[in-house]
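As you look at this complex, bear in mind that one protein chain is not there, while each of the others sits in place.
Up next, subunit A:
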Amino acid sequence: MSVAELKERHIAATATVNSLRERLKQRRQLLLDTDVAGYAKSQGRSAISFSPTDLVCCRILQGHTGKVYSLDWAPERNRIVSASQDGRLIVWNALTSQKTHAIKLQCPWVRTCAFGPNGQSVACGGLDSACSIFNLNSQVERDGNIPVSRVLTGHKGYVYSCQYVPDQETHLITSSGDQTCVLWDVTTGQRISVFGGEFPSGHTADVLSVSINSSNSKMFVSGSCDTTARLWDTRIASRAVRTYHGHQGDVNTVKFFPDGQRFGTGSDDGTCRLYDMRTGHQLQVYSKQHNGDDNDIPIVTSIAFSISGRLLFAGYSSGDCYVWDTLVAEVVLNLGTVHNSHESRISCIGLSSDGSALCTGSWDKNLKIWAFGGHRRVI
């Protein structure tokens, strides 16, 4: 086949894909007969009502000397690992605010960190395009630093996000600026599977975030600068199970809903969205009316759901941390304007394993722990 014929085939294939995408969009629209808020309000639901002192900052974790970029709670015992522009990981006892470990990284440009499922190891990755693993029980070296136990190399772009597979200390998933996600065997340092990449269908831009389904750890979602989120089955690397459209900007953060059947996203377009994993339906858009220049819309940097899923915590570049009532799609609190709020952008958010505390990390160099300190009514 000549180049000219190939080019014609390319034009035809592009037209076919565009036409199919448009038909798909319209077919989906017909199935969106309501959204979560429309349905909930029709069933008489109203927004959660918080008193001003219900959610309080009960701990401030100070010690980083640079912006905090990432945090992760240990599965048990209220410990947190954080990663910062200062080139360090710090492991905190969140209850006492004490630092139990401070790890100076060989590559200071770290972007993400994660706690291992048994709480004994931490992982981090960043602009070195690698993911480093540290065993917290290792003997410290002469300089007081914990040695690296393993470096996972292979990505051809920055590592933006990493998460251990729940209950599998030896498996970890990373997402990268090379447009792929990778499932690693931490003990051997080998790539088990590569999701996306040049030939298999996958993201077409940097992949900024991953979230593994805690109800079915073979499934994970990824969010990308290509404005989509994609669902993957770790047993099938060749193509994404489903692609979720809707956002108009980079998808910076993805997080599974507690039931494992839905997931949330946050984007540069200033909105959060809730998707049904199985059907692909966009169930809800969480969007705040913004006064002023459209170019100044605060971007969503990070999200977390409360343990029931009733609350969606969303951190923004403005320093706001809106607490959305997920059922009625209303903001019920702003942790960015209460007493002891952060002074700068919130970059990362995470919920403790029992759901009793939320941790926020900020460009103001601090982490803060928030818990319910008001009068709780138990039904």
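One rule holds for everything that comes next: contacts are C-beta pairs under 8 Å (C-beta built on N, C-alpha and C of every residue); 3 or more make two chains touch, one makes a residue touch a chain; residues count from 1.
Simple rule for what comes next: contacts and distances are computed from a predicted model.
The complex appears with one chain absent; UniProt names that chain "Guanine nucleotide-binding protein subunit gamma 1" among the candidates "Response regulatory domain-containing protein", "Replication protein A 14 kDa subunit", "Large ribosomal subunit protein mL43" or "Guanine nucleotide-binding protein subunit gamma 1". Only one of A:V182, A:L208 or A:L283 touches the chain withheld from this view, namely A:L283. Here the missing chain is touched by one residue of A:Q120, A:S287, A:S306 or A:N334, and it is A:S306.
Checked against the hidden chain, the listed residues A:D86, A:D128, A:D178 or A:D320 yield one contact partner: A:D86.
Set against the missing chain, the residues A:R27, A:R142 or A:R235 yield one that touches it, A:R27. Residues touching the missing chain, restricted to subunit A, are 3, 6-7, 9-10, 13-14, 16-17, 20-21, 23-24, 27-28, 31-36, 39-40, 43, 45, 48-51, 54-55, 57-65, 78, 86, 88, 90, 95-99, 102, 198-199, 201, 239, 242, 258-259, 262, 276, 279-281, 283, 306-311, 326-327, 354-358, 369, 371-379 (touch as defined at the top).
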